[in-house]
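Here you go, one structure.
One protein chain omitted, others in place.
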Amino acid sequence: MDVARLVELNAAYARAIDNEKFEQWPELFADPCLYKVTTAENVAKGMEAGIMYADSRGMLQDRVSALRKANIYERQRYRHIVGLPAVLGHENGAANVETPFLIVRIMGDGTMTLFATGCYHDKVATDGAGTLKFAERIVVCDGGRFDTLVAIPL
Amino acid sequence: MDVARLVELNAAYARAIDNEKFEQWPELFADPCLYKVTTAENVAKGMEAGIMYADSRGMLQDRVSALRKANIYERQRYRHIVGLPAVLGHENGAANVETPFLIVRIMGDGTMTLFATGCYHDKVATDGAGTLKFAERIVVCDGGRFDTLVAIPL
Partner (left out) sequence: MDVARLVELNAAYARAIDNEKFEQWPELFADPCLYKVTTAENVAKGMEAGIMYADSRGMLQDRVSALRKANIYERQRYRHIVGLPAVLGHENGAANVETPFLIVRIMGDGTMTLFATGCYHDKVATDGAGTLKFAERIVVCDGGRFDTLVAIPL
């Protein structure tokens, strides 16, 4: 799989979230799909449960709707710095890709905090139109402390 | 526009600043040009005014001269981590590009702070010699608190 296209897909993912165009986010996934947020600790322990889970584009859209309606008590935005995708292999027409990330959270008063780091574990495949989509994106966070603020997709 | 060349241009930009080769920085711009530092909040409100502004290579050079002469009360350096450029389209021979960034500030005693995150909104075009230059670089910072320390270009 062409790394340049993976880079484009990852850039579109980060831009959708960081520019608060959340409605574009589910469009980057296949349908059905798997989206899960978990921690390196959970993965190491073989725990399946994650912090967040969706297995269809509809579930991702529901999540965005909830986010739009929610009264988030404090205004916040994210900034993703996404590293370079490493293609580890191919299976059933999908590429297995790992991509490191770092997310900064910016509060309404301009305060920035290093919010999360980790690695995306992806299965990426082309859809019928030849567009790359995430068949699977497992967000494996390095740290293990997440509060209710994980309302915005990671 | 070739992403590899955009990556090179961005790498040269970050190296000029982070290695304190400030005199190389204006050379990366077209002349005339537009260089502006602003915040996401200002952009959202449609406010034109920014924290910093220059519309020619001469103005950029003046800025570097001022920086060299200034008595910065505390020694500091930057480290840019620049994400991947997303080419959004082309207009009048220039590419519209958005590139996320994160800047760490390192003080003389080795203290590091997450100084700024944001997105470069660029118009990039080739000059007469076929070299890529920034016809426009709007530095849109996520946070909104900048003090006088914004003496070094972002």
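Letters A and B mark the chains as written, and numbering starts fresh at 1 in each.
In this text, contacts are C-beta pairs under 8 Å (C-beta built on N, C-alpha and C of every residue); 3 or more make two chains touch, one makes a residue touch a chain.
Keep in mind that what you see is a predicted model, and the values were worked out from it rather than measured.
A.B. asks: Using the touch definition up top, pick the residue from B:K36, B:R63, B:H80 or B:R137 that touches the left-out chain.
C.D. replies: Hidden-chain contact among the options goes to B:H80.
A.B. asks: Counting contacts across the full complex, list the positions on chain B that touch the omitted chain.
C.D. replies: Looking at chain B, the ones touching the missing chain are residues 4, 7-8, 10-12, 14-15, 18, 77, 79-82, 102, 104, 106, 109-114.
A.B. asks: By the contact criterion defined above, which parts of chain A meet the unshown chain? Give residue numbers in ascending order.
C.D. replies: Residues 3, 40, 81, 83-86, 98, 100-102, 114, 116-119, 142-145 of chain A touch the chain absent from view.
One rule holds for everything that comes next: only the chains that are shown with their structure count from here on.
A.B. asks: Could you put a whole-Å number on the gap between the CA centroids of chain A and chain B?
C.D. replies: Computed from C-alpha means, the inter-chain centre distance equals 28 Å.
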